[in-house]
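Here is the structure we will look at, set down as structure tokens.
Shown here is a partial selection of chains from the complex, left in place.
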Amino acid sequence: MNPIFERVLHSFNQQTFMQTLGAQLTGAEEGRVTIELPFSEALCQQQGFLHAGVVATLADNVCGYAALTKTPDGADVVTAEFKINFVRPAIGERLVATGFVETMGKRLCVCRGEVIAISQGQSKVVALVQATVAVV
Amino acid sequence: MNPIFERVLHSFNQQTFMQTLGAQLTGAEEGRVTIELPFSEALCQQQGFLHAGVVATLADNVCGYAALTKTPDGADVVTAEFKINFVRPAIGERLVATGFVETMGKRLCVCRGEVIAISQGQSKVVALVQATVAVV
């Protein structure tokens, strides 16, 4: 296991909410992190799509962890803020969220990401995020 | 039960994710909606605070439902996008999220909201949201 993945996984495994959602960390390299989530009927909004809050949670997490990969060991990160556009209903077998670092400052890191829904072998972007992550 | 609360509750009860989180609709009048969530160890991030995604989910939902209260019967709403600032750790016995309509256009409604954490009788703002909700 590469040390970056290991570092992110250590934090990810402490997030009880990720287990509640059934999310899995599937990729972590310098400046880029991927989390996947299988569809679950327990995570829906009123029309049976995955809830915007679930999509936003994944978007937030991949941005935060992408930032973490650019910090020295021992540092931690918190999301100062994010903005997310929902561009299609989140339907399908699973979601794949990817976040990447755009710029890294001393105290603030700006990340972007996207959440893709995979349905019958087709991928569609369902959300786009831009986040400010603070290094603490 | 007032008809606005009833209308929002009908949709809220169809959101399985709200049950998964343990959230409750506690207020709905024209242009303003409140949702509460008791702390749960199943909803945390790596430091034991409620996850930013949980906070964002509540913020999204109160904005969407605040917009819904301003639409004619039969209309539904979807969040086009939101932006949220996290200003303090989400710790305490429970969260109270409130959303209100700022401006209502023909197709787009702009809402603001806040999420407050209540801890030992004290209230502190943990997040501030501004959202664009589309009427469909």
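Labels A and B are assigned to the chains in the order they are written; within every chain, residues are numbered from 1.
Here is the rule we go by: contacts are C-beta pairs under 8 Å (C-beta built on N, C-alpha and C of every residue); 3 or more make two chains touch, one makes a residue touch a chain.
These numbers were taken from a predicted model, which means no experiment stands behind them.
Here 2 copies sit in place, and the number of copies making up the whole complex of this structure is 4.
Quick note on the criterion: only the chains that are shown with their structure count from here on.
Look at where the CA atoms of chain A average out and do the same for chain B: the two points lie 21 Å apart. Those residues of chain A whose C-beta lies close enough to touch chain B in the complex are 11-12, 14-17, 19-20, 41-47, 51-54, 56-58, 60-61, 64, 76, 78-86.
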